[in-house]
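Okay, handing you the structure first.
Missing here: one protein chain of the complex. Every other protein chain is in place.
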Amino acid sequence: MPVQSTADGTKIWRRRTSRAEWLHFLGWASLVLIVAVAWRVMTQDTIWAFVSDAPRQAGDIASRMLPPRWSYLGALWKPLWDTLNMATLGTLLAIVMAVPIALLPARHTPPGGAPLRPPALLVIVPPRPLNAVILALVLVASLGPGGLARGFSGAPPPVGFLPKHPPEPIEGRRPEPVEAIRATGASPPQVLAWGVWPQITPAFAGICVFRWDINIREATVLGLVGAGGIGLNLESSMNVLAWPQVTLILIVILVTVVISEWISARIRHAII
Amino acid sequence: MSTVARHWAPPPLIANWRLRYAIYGALALYLAFALTTIDVNWARISEGLVRSGRLLAGFLQPDFASRWGDIVTGLLESITMTITSTAVGILISIPFGLGAARNIAPLPIYAFCRAFIAVSRSMQEVIIAILLVVLFGFGPFAGFLTLTFATIGFLAKLLAEDIEDIDPAPLEAIRATGAGWWQVLAYAVLPQVAPRLIGLSMYRVDINFRESAVVGIVGAGGIGATLNTAMDRYEFDSAAAILLVIIGIVLACEYASGFIRAKVQ
Partner (left out) sequence: MLVIETLTKRYATGDLAIDKVSLSIPSGQVVGLIGPSGAGKSSLIRCVNRLVEPSEGRVRLGNTDLTALSRSGLSQARRRMGMIFQEYALVDRLTVMENVLSGRLGYVGFWRSFLRRFPQADIDRAFAVLDRVGLTEHVDKRADALSGGQRQRVGIARAVVQEPDLLLVDEPTASLDPKTSRQIMRLIVEVCAERQLAAIVNIHDVALAQMFVQRIVGLRRGKVVFDGAPDRLTPAVLTEIYGEEDWAATIRKADEADGADADVPASELALAL
């Protein structure tokens, strides 16, 4: 916050120096420029007639989507069950795979140690940038639609995701109880089980539940790429333009997501 | 002191024994049923393994050349979608975030903003993309709208929570000077939430790019469409090339965003 003197000697205060002011302005200007350019490039093929037509379209679709075809509900229970299983089993698989991986990369953990860190990171890093849907696409294309692809699609993103978080609670843990447990003569695995694990359990469990909730959401759409679950019904209904069915499916998905989010919030609240 | 052996067992996780058995029982039952639904069709698996072998081989020799034009188009769409939707999303999330913060917003506005955010977060982006494609036609514009909508839900909620968590003392102090609502915002709220807002925005750029790769599968533009086509045609080497590009850009985004967040905080 610079104080400066003007030509006739009086002191003035400005928020930034002139130079900083210029840089600040240039920064903003370039951001705006980038966005504007991106906009032009993106919309060069956009048919604006469609866009202005959208409200009318929306009204048209809405009239065809309502009322929802409630009778279709009976056909949805099995796919919903499949979706739930995809998400839950996928999360469980991911948790089982993630715990040992998560304990390794932490700097402080004595067993394992430095040599095991790079391979552990290698397993963590690649799946993460890819979305569940993309992974499902790849898996379905290679393994074929069906149970195994379904189960796996749920797993890799969580596997990639979970290990990123536990090392943070582990690194953030307090060292004093760990030192105390070492001082009693406990073996290194005991030190982990009694000194480290109880400290990270709430955070870890919270993340697991949070991830399960996200997986339910993802699982509802995986069917669109053929991996099973209620998304398959969505895909087929849209293909035959059965809009009242689509509406029902969307309502079912919305209710499912709201319930799973409620469960996840309650469990996380109870754990802390 | 008594010489009778006193027993001890660790206290159970759920105190009420009826509740405990009910929950454990339900979970066990569920697992039993769920595991039976995994139908493993070995014939398909073995076929599948052959195909995945070809996919993996594709990774070892990714083909960037033959579909290069399509890759560039798809990538350009994804990148421009990411940039525009994040920018517009940030702009719109700010008023929504302010409106959803209990400590600065009046009740009706608070209720409305919270409801909007809840709807935005409940629906999966792909579903929103489908609807918007139906309304607005194929192409990146629908994708832009999808990502903007998702960005608003994400950023507004976190911004609102951040605002609700701010230290109330400066807020009170600035109000006490007689400052107007906007001034209170600028002097008491903004300085406290700005670093985290910038950090979250950078994080959202990363997420939006990943999402932009997905919405293309349903026709909303971006590199997802290119990937889908390649997979449909079993051109695994091109598909591998696309996947590698996606992974590369996401990692670069993460690195850059981590760097910027560290500098801001």
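All chains are identified by letter, namely A and B, in their written order; residue positions are counted from 1 within each chain.
Basically, a residue touches a chain if its C-beta (ideal position, glycine included) is under 8 Å from a C-beta of that chain, and two chains touch if they have at least 3 such contacts.
Here the structure is a predicted model, which means the values were calculated and not measured.
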Per the touch definition above, residue among A:21, A:60 or A:179 touching the missing chain: A:179
Among A:52, A:71, A:187 or A:236, the residue in touch with the chain that has been omitted: A:187
Hidden partner interface residues of subunit A, rising order: 176-177, 179-187, 189-190, 193-195, 198-199, 201-202
Interface with the unshown chain - residue positions in subunit B: 1, 5-11
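Convention: only the chains that are shown with their structure count from here on.
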Geometric centre distance via CA averages, subunit B-subunit A, whole Å: 5
Touching residues on subunit A, where the partner in the complex is subunit B: 31, 34-35, 38-39, 41-43, 45-47, 50-51, 54, 57-58, 61, 81-82, 84-85, 88-89, 125-126, 128-131, 133-134, 137-138, 141-144, 146-149, 151, 217-218, 220-221, 224-225, 234, 238, 250, 253-254, 257-258, 261
Subunit A-touching residues of subunit B, taken from the complex the two chains share: 30, 34-35, 37-41, 44-45, 47-49, 51-52, 54-55, 76-77, 79-81, 83-84, 87, 122-124, 126-127, 130, 134-137, 139-141, 144, 210-211, 213-214, 217-218, 221, 224, 227-228, 231, 234, 239, 243, 246-247, 250-251, 254
